[in-house]
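A single protein chain has been removed from this complex, and every other one stays in its place.
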Amino acid sequence: MTGVAIVGASGYASRELIRILLNHPGAKVTVATSRQDEGTRVDALHPSLATRLDLTCEAFNADRLAERARVAFLGLPHTASMAAVPALCERGVRVIDLSADYRLTDPIVYADWYGHQHTDVAGLKTAVYGLPELYRERIPSANLIANPGCYTSTSILALAPLVAENLIERTGVIVDAKSGVSGAGRAPKPNLHFPEANENFSAYNVGKHRHTPEIDQVLTDVGKSTGGPVEVIFTPHLVPMDRGILATIYATPRGPVAEHDLLDLYRTFYARSPFVRVVTGLPATKDSTNTNFFDVTLRIVRGKIVVLACLDNLIKGAAGVAVQNFNLMFGHPETTALL
Amino acid sequence: MTGVAIVGASGYASRELIRILLNHPGAKVTVATSRQDEGTRVDALHPSLATRLDLTCEAFNADRLAERARVAFLGLPHTASMAAVPALCERGVRVIDLSADYRLTDPIVYADWYGHQHTDVAGLKTAVYGLPELYRERIPSANLIANPGCYTSTSILALAPLVAENLIERTGVIVDAKSGVSGAGRAPKPNLHFPEANENFSAYNVGKHRHTPEIDQVLTDVGKSTGGPVEVIFTPHLVPMDRGILATIYATPRGPVAEHDLLDLYRTFYARSPFVRVVTGLPATKDSTNTNFFDVTLRIVRGKIVVLACLDNLIKGAAGVAVQNFNLMFGHPETTALL
Amino acid sequence: MTGVAIVGASGYASRELIRILLNHPGAKVTVATSRQDEGTRVDALHPSLATRLDLTCEAFNADRLAERARVAFLGLPHTASMAAVPALCERGVRVIDLSADYRLTDPIVYADWYGHQHTDVAGLKTAVYGLPELYRERIPSANLIANPGCYTSTSILALAPLVAENLIERTGVIVDAKSGVSGAGRAPKPNLHFPEANENFSAYNVGKHRHTPEIDQVLTDVGKSTGGPVEVIFTPHLVPMDRGILATIYATPRGPVAEHDLLDLYRTFYARSPFVRVVTGLPATKDSTNTNFFDVTLRIVRGKIVVLACLDNLIKGAAGVAVQNFNLMFGHPETTALL
Partner (left out) sequence: MTGVAIVGASGYASRELIRILLNHPGAKVTVATSRQDEGTRVDALHPSLATRLDLTCEAFNADRLAERARVAFLGLPHTASMAAVPALCERGVRVIDLSADYRLTDPIVYADWYGHQHTDVAGLKTAVYGLPELYRERIPSANLIANPGCYTSTSILALAPLVAENLIERTGVIVDAKSGVSGAGRAPKPNLHFPEANENFSAYNVGKHRHTPEIDQVLTDVGKSTGGPVEVIFTPHLVPMDRGILATIYATPRGPVAEHDLLDLYRTFYARSPFVRVVTGLPATKDSTNTNFFDVTLRIVRGKIVVLACLDNLIKGAAGVAVQNFNLMFGHPETTALL
């Protein structure tokens, strides 16, 4: 039984993490921290967890945490994560960081997109990008996992087979993504106020969303043996629903392609990945909501490849993949507590 | 053409007011004030109004307002209204106040429920309760209208015929009310954050909602010739939708009653009221949404009278009835700009 | 490992049942039947189950079913259940019937409310009402379980302690209930068409809903040692959300009562019931959605007891309590697969 700390326990992803870990035979949540909720019971923050666990939030203290936990899931805002990670690593606590702080390998790119200097460049070098479908081999031995973003996982898993096989042009790839509102976090904001977000649909951060360089970086890595950098045009939209992301992706094939062959390619590429479902119908977000599945299909329309992919942003896009990483790191079957 | 000021222009009711008044042949919005949005165009606050009016928010100033407007609609929070009303009245500006400040006739009751002393008791004595269906005769000459609350209008109009005819017991009347989220205003709050309010249903302020004494007071007045005070048990609930209130009301008849007779009573009682629709089917909020209608029916179930009534909280429950009052005050047909 | 049949596999409750049973260490779904979907894979009916089970719907055949399953969950419409149950019981298959066919003990009451003669009066006599919180002792040996209705469970569990202790008047109990749309089943209907049900709120079947006699019957049984029949005034409403029921209940106390004492009574009454959470805040449906919990609290308002209770209509109100019954029948801990 591994002692687990949830650092930054008040957010939605942390609530999902706790819920999943309560059913994990090899994990026990022993620490929950929250700066603004010190002394508050976890089930007061998350009433859905009432009667499920007897735990009170404390302030973050690396020493006390290390006494009770061998792994920490970090549900902190960016910059807060990189302030906490070094102390945890030094004390031998393995870290699964759900923030963006360790996802971009180049600190200059990080500074460009996040507006802050990176303060733990050493950590950045050791971090492993926690997308098991692509980096399953590197995760078991990692001490610091950069858990991927939700839009990012959707986009990368949807495009990886095409990029790996060098079947598409690498620039001008259009990722038109749509997300439920929980992806924006738990803090109230004017545009997320119910009467504003409900019965409404709009794009936001067009051309400026911070998941863009993350998608570029990982897909470029996926295709590094056969070509140059991948550059996506990424447009996120807000859907009036709680959960789920669907990405509609338009790519230009480098040569003749057939739907059937491409679907076979996807099946082969993900043959060892229990949470990827290559479907033939058009995926709907609701079918993967509350699961750790990633559903994907594709069509060829007037010469473009149209990939349609979805997942639950809080689970496969955050807490679920984090537990998938935990499973790989601590020797559990990859699907433990996730089916 | 009457010059109209919208004081506190940033809220939802004010947006509806402006939208309605743009189609009013006898009104022109000449002033919009907003403390926190001074210098901001009204259509920047409310993008739905783009190209509809060329007006910029200013700070509230009674002198400048009085130069351009003969009537002011106040979309202010309680206590802010009673701070502004005396200055307006002194300058001959007639006021339609959408806050609760002038609704309760007894300043002690006000202080009890709102936690503040009333600072304009003189104004309180002159204010007319702006529910045209009950006080149509008093409104034309009023200089200060207390525009009713949304739950209040629903509950009062639903019960008035039964109370006026002294057909029901006056205590133990149960008003189980359900409202869309816009009723809670435009300011973001944790429980109104989209992922919290969406796909959720709950009661709030059980036994403590401030519309309770307002319902009691007006219904008591309606029935004053035949009996004592009315006392309702009022339970508000939040519905995951933008607009609309439905009240399900349970009353105990004082003697034998028949559905058909009671429906006839309602039709007679509201014969002169163009916005009351006595329907035979069960009313659904959506049929009165975006209108100034109040829909009502009733059933007798195991000896109780069950009244079901609904309206749009932002229109018949706020901005629409305010324009209805404006029409009566300025000699327009009651339905002008409201059909 | 107990072989399980899902009879009538296409509905929402059946989908939830299958999903829950996939995580049950002592159950294996070996048969799925559906009249209109014979030959269709279960995961084609329910795409959320893709990759989870390899099973194809067949026509209902009691002999073939009995070869592979020791228990059958019936997700059939009323009248269809009582047509299938005798054949299953004769073959030694234990039945958990999610329809209404075996809930009302008096076939005359059944005929009155459902408009059909009961065709299995013998079965009716042996059926056990499957609400473990009240009938936990009788369930283990039952061969035929009448799984309670969703509104029914909410109402009964909310009122049982008050009735058992004879603390309230037994007539005039008002149950104002609100349900998400999945409670109405999977068959498309005009009033459940998205643009009709969305952003809408209304009552339906006022005074006529078929859960009324079921609530009366069970609560009367709960209070039989201390008084006469319970009679509720039941008003169901449709909430624009997928799941969840909240009941707001108004009861008249027979003598002086205090909130604190009543909450203690509830805690004691349900001390052995792991899925009942007596909470102090006002329960919101979202906190029990996707769980088997029933959340309840109460307030005293102007002399009435106001009980507020909620549950997930598809889980604690249908599939979850069905598995709770299965657990009791087959010797598993009551919470297996349900936390």
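Details
Letters A, B and C mark the chains in the order given here, with residues in each chain numbered from 1 onward.
Heads up, the rule we're going with is that a residue touches a chain if its C-beta (ideal position, glycine included) is under 8 Å from a C-beta of that chain, and two chains touch if they have at least 3 such contacts.
Values in this document were obtained by computation on a predicted structure and should not be read as measured data.
Considering the whole complex, the residue from A:A184, A:L246, A:V296 or A:A318 that touches the absent chain is A:L246.
When the full complex is taken into account, the listed residue touching the unshown chain is B:E199, out of B:D37, B:E133, B:E199 or B:E334.
Of the listed positions C:G130, C:G149, C:G172 or C:P240, the one in contact with the omitted chain in the full complex is C:P240. Although one chain is not displayed, chain B still touches it through residues 22-23, 47-48, 50-52, 199, 274, 277, 279, 281, 284, 286-291, 293, 295, 339. The missing chain lies against chain A, touching residues 171-172, 174, 176, 178, 180, 196, 198-204, 206-207, 231, 233, 235, 237, 239-244, 246, 248, 250, 252, 282-286, 289, 299-304, 306, 308, 310. Although one chain is not shown, part of chain C still touches it, namely residues 12, 180-182, 186-190, 192-195, 197-199, 240-242.
Here is the rule we use: only the chains that are shown with their structure count from here on.
Chain nearest the geometric middle of the protein is C, using mean C-alpha positions. With centres computed as the average of Cα coordinates, no chain lies farther from chain C than B. Work out the mean CA point of chain A and of chain C, and you get 37 Å between them. Measuring from the averaged C-alpha position of chain B to that of chain C gives a distance of 40 Å.
Chain A and chain B have centres, each the mean of its CA atoms, that are 46 Å apart. In chain B, 180, 198-199, 240-242 are the positions where the chain touches two or more neighbouring chains simultaneously.
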